[in-house]
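Quick one: the structure is below, questions incoming.
With one protein chain removed, the remaining protein chains of the complex are shown where they sit.
Naming follows writing order (A and B), and every chain is counted from residue 1.
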Amino acid sequence: MYSEKVMDHFENPRNVGEIENANGIGQVGNPSCGDIMKIYLVVEDNIIKDIKFKTFGCGAAVATSSMVTELAKGKTLEEALELSNAAVAQALDGLPPKKMHCSNLAADALHAAIKDYQEKHKSA
Amino acid sequence: MRRVYFDHSATTPIDTAVVDAMTPYLTEYFGNPSSFHSYGREVRKAVEAAREKVALAIGADPKEITFTSGGTESDNMAIHGVAYMNKNKGNHIITSAVEHHAVLNTVKALGKEGFDITILPVDKYGMVNPDDVAAAITDKTILITIMHANNEIGTIQPVKEIAAIAKARGVYVHTDAVQSFGKIPLNVDDLGVNLLTLSAHKFYGPKGVGVLYIRKGTRWKQTLMHGGSQERLRRTGTENVPGIIGLAKAAEIVSANLQKEQDYLTKLRDKLIKGVMDNIDKVILTGHPTQRLCNLASFCFEYIEGESQLLSLDMKGIAASSGSACTSGSLEPSHVLMALGLTHEIAHGSLRLSLGKDNTEEDVDYFLEVLPAVVQRLRMMSPLAED
Partner (left out) sequence: MRRVYFDHSATTPIDTAVVDAMTPYLTEYFGNPSSFHSYGREVRKAVEAAREKVALAIGADPKEITFTSGGTESDNMAIHGVAYMNKNKGNHIITSAVEHHAVLNTVKALGKEGFDITILPVDKYGMVNPDDVAAAITDKTILITIMHANNEIGTIQPVKEIAAIAKARGVYVHTDAVQSFGKIPLNVDDLGVNLLTLSAHKFYGPKGVGVLYIRKGTRWKQTLMHGGSQERLRRTGTENVPGIIGLAKAAEIVSANLQKEQDYLTKLRDKLIKGVMDNIDKVILTGHPTQRLCNLASFCFEYIEGESQLLSLDMKGIAASSGSACTSGSLEPSHVLMALGLTHEIAHGSLRLSLGKDNTEEDVDYFLEVLPAVVQRLRMMSPLAED
């Protein structure tokens, strides 16, 4: 049901973990629907220098989290905010129709983390 | 890679003796059992011999056995047929919160049609309390449908007690014995039920064929389908002959080996449960600790989501299943797990391992060897595990 890319990202997820000195953190989903994604960012000079994730969810949820971190790393915040759910799914060679909502979560978590950073650094 | 099949509750491989019994009916003996000529008669004879075998296996009369297209159809036929035939007597139907969808959705559909329905809760082990059944019966109650053993957590229901209560009140009882047949001794008179469902592919028979037992004298009629007059008007449509022959052979084999298999599977299951409970923390056994199917071990692992778990095990060659919503892409975890009173997070971490006669101790060892790393890896990824 999953593409090889999805399986690869599930088996060898990139950028798993937490960042202690993260300056942006975003979390979406809730345990009652079975999906939680949390993204940690280190932003320097408007660029995503480091990014890590933690995810509770299905194979697609793990793979999209992993993929979104890969896609976002090194991008400017504006570029990262442009990253759409469809782009994440596409980068994984597609997802089964029932699992498309998992890719929403990944992009949403990234965007939430960026917003968190922007909130905290409004004055700057 | 080693492959281990631990999903016998979903479906079983077909016994080779069953395939051998079916083969002549896929080749030489192809006649339609309703046909008048020799090609028909030889097949009719085989179908009736199959009916006798099934009757023998559950202590019924052959006339009480109707062949269907599977467990789902049997459940639908049983419930709908009793409901429609007994409308004049009453419109109340009792079931439980942990039934298979083939029962639960059928009862709910009748609810929408104006029947009055009661869905009984279960305790934390998934068990229905016979006292609750007694309290729920009214003058309008016409049917109680409670499964014999649960497909997700293996809990065995007190069907005999329930049937005794129902009988005293003149209420019919149907039980879905899809998961229990071949694993617990099963006799319709001993259980005291009026209707009972079997599905061949759960006991080493083929998919697409089942049985509905209807006790003589039960006010029931075929209401789902209209057509020709096969199966003494109980089930229309040309009979799935090879399927029926296979079902009967499978019933014969599991009945003959019941005690031996039960002992063997209980040993494997207990080894598996002990291995999991001893080596993994933050895990609960779901279902009843003792009143459970001999082949079913089911757990919830905290901080872990079921589908990821299945996927990880699958990559190691282990086939299992989960009641997690993510396996189906829906939001709610299985209604069975929710009925146990588990939180959503916990229910999402469910894992069902259902064993079969071809599993070995080595299969269990291999699983126990693989599991800790799987759990650890997923917990490392989980945002829930941090606190």
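The rule is simple: a contact is a pair of C-beta atoms (placed from the backbone, for glycine too) under 8 Å apart; a residue touches a chain by one contact, two chains touch by 3 or more.
For clarity, every value in this text was computed on a predicted model and none was experimentally measured.
J.: From the listed residues B:Thr155, B:Asn194 or B:Asn240, report the one that touches the chain absent from this view.
T.: With B:Thr155, B:Asn194 or B:Asn240 as choices, the missing chain is touched by B:Asn240.
J.: Can you work out which residue in B:Ile14, B:Ala177, B:Leu340 or B:Leu371 touches the chain that's missing from view?
T.: The missing chain is touched by B:Ile14.
J.: Among B:Gly154, B:Pro206 or B:Gly349, which one touches the chain that has been omitted from the display?
T.: Per the contact definition at the top, the residue touching the missing chain is B:Pro206.
J.: Touching the missing chain, which residues of chain B?
T.: 3, 5, 7, 10-14, 16, 19, 22, 26-27, 30-32, 34-40, 69-73, 75-76, 100-102, 105-106, 108-109, 199, 201, 206-209, 224-229, 236-243, 307, 310-311, 313-314, 317-322, 327-328
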